[in-house]
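Right, subunit A next:
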Amino acid sequence: MHDLIVVEGVSKRYVTSSGPVDALRDVSLSVGTGEFCTLIGPSGCGKSTLLGILGGLVGADDGRVAIDGRPVDGPDPRRVATVFQDPGLFPWRTTLENVEFGLELQGMPAARRRRVATDLLGPLGLRDFAAKYPRELSGGMRQRVAIGRALAIDTPIVLMDEPFGALDEQTRVLMGEWLLEIWRRTRKTIVFVTHSLHEALALSTRVVIMTARPGRIKSVLELPMPYPRAMESPELVGLRAKLWSDIRDESLRAMQ
Partner candidate 1 sequence: MNETVRVRVVQLLSVAALLIAWEAVARAGWVDPLFVPAPSAVARALGRIGAAALAGLGETLLKAAIAYVLAVVIGVGGGILLGSVRPLRQAVNPFVIALYGMPKILVLPWIMLFLGFGATPAVVYATIHGVFPILVLVTGAVRDVDATLVTVARAFGARRWQLYWKVVLPAIVPTVLAGMRLGVVFCLLGVLVVEMFAGLRGMGYVLSSLANGFQAPELFAATALVSAASIVIVLSLDALNDRLSQWRGDLR
Partner candidate 2 sequence: MNKQIVLIRAVILIVMLGAWEIVGRTANPALYVPPSAAIPALGRLLTLHSYPDLLEHLLLTLREILIAYAMAIAAGLGAGFALGVNRLVGRAYGPILAALYAVPAVVWYPSLMLFFGLDAASKIAFGFLLGFFPITLAVLAGIRQVNPQLLVVARAFGADGVTAFRKVTLPAMLFTLVGGLRTGLALAVIGVIVGEVLGSKSGMGSLINHAYGLFRTPDYIALVVVTLVLIVGSDAVAALLERRAQRWTE
C-alpha cells in the first residue's frame, strides 16, 4: 500500500496577543491509500491545525507535506476535499446547489453538475430535500450536505474536522455508521479528527494519538478488525482502555 499522504517534521507556530504559541512541533505521519485515519487528542493539541495544513489552508513553518508525491502549497480541490465542524453551507443555495458548489468552481457544465449532485442525493438520504435551504434542514442533514459537497468533487482524499461535533450522541452514532457505508462504497482515503473515543474505534483503520500542546504524535493504534465493529468484544474493550489511558494523560496536561 503506497503512502498517499506523507508528513515529515512539520511544525507550526502562531503569534497571539499573549506571545507565540507552538501548535505543532515536529509532527511526522503517513497515511496509506484507502485508510480511515483518525486524529485524536486533547483540546488544543493541534489536530485541526494539522488538518488545515494537509488541506493547504494553513502553511507549515517547518517540515514538508506531500500528497501523492507532490508537495502541498495551497488548497488542491483535485486531490483533497474538506468537511468542517461548522457545515458552512451557503444559506442562499439549496441543497442541490450547495452540493454542486465545488463542481461549479471547477467549471463543470451545469447539466452534468446537476446529474452528479442529484445522483449523490440518494446515498446522502437527501433526495426529498434537494430544493430546501439550509435553514430548513436539521444539523445532521446539513452536515450530510457538507459531506455530499466534498464527495461531489470526487477527490481521492477527504479531510474531516470533527464533522459530527455539533450533533447529539444518537445522531453521531448513526452518522458514523452512514459515513462508514459511504467510505466503503467510494474507497476514498479519509483523515478524520475527533474527540470521541467511540468514533475513533468504531470507524478507523488507524488511530493517531496526539499530545497536548505543542502537538506531537504520541502513539499510533492500528485497527485491522473488520466492519461493523463489535464494540463490546474483548479486543475492542481492551483497545479502548489503552486509547483512553494514552489520551487521559494528555488531556490532564492540556487542562493545566
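As a working rule, a residue touches a chain if its C-beta (ideal position, glycine included) is under 8 Å from a C-beta of that chain, and two chains touch if they have at least 3 such contacts; residues count from 1.
As a selection rule, all candidates are chains of the complex that A comes from, given by their letters.
Bear in mind that the values here come from a model prediction, so they are computed numbers and not experimental data.
Undergrad: All of 1 or 2 belong to the same complex as subunit A; which of them touches it?
TA: Spelled out: of the options 1 or 2, subunit A touches 1.
Undergrad: What part of subunit A is in contact with candidate 1 in the complex they form?
TA: So the residues of subunit A in touch with candidate 1 come to 55-57, 75-78, 81-82, 84, 86, 88, 90-93, 101-102, 104-106, 133-136, 149, 153.
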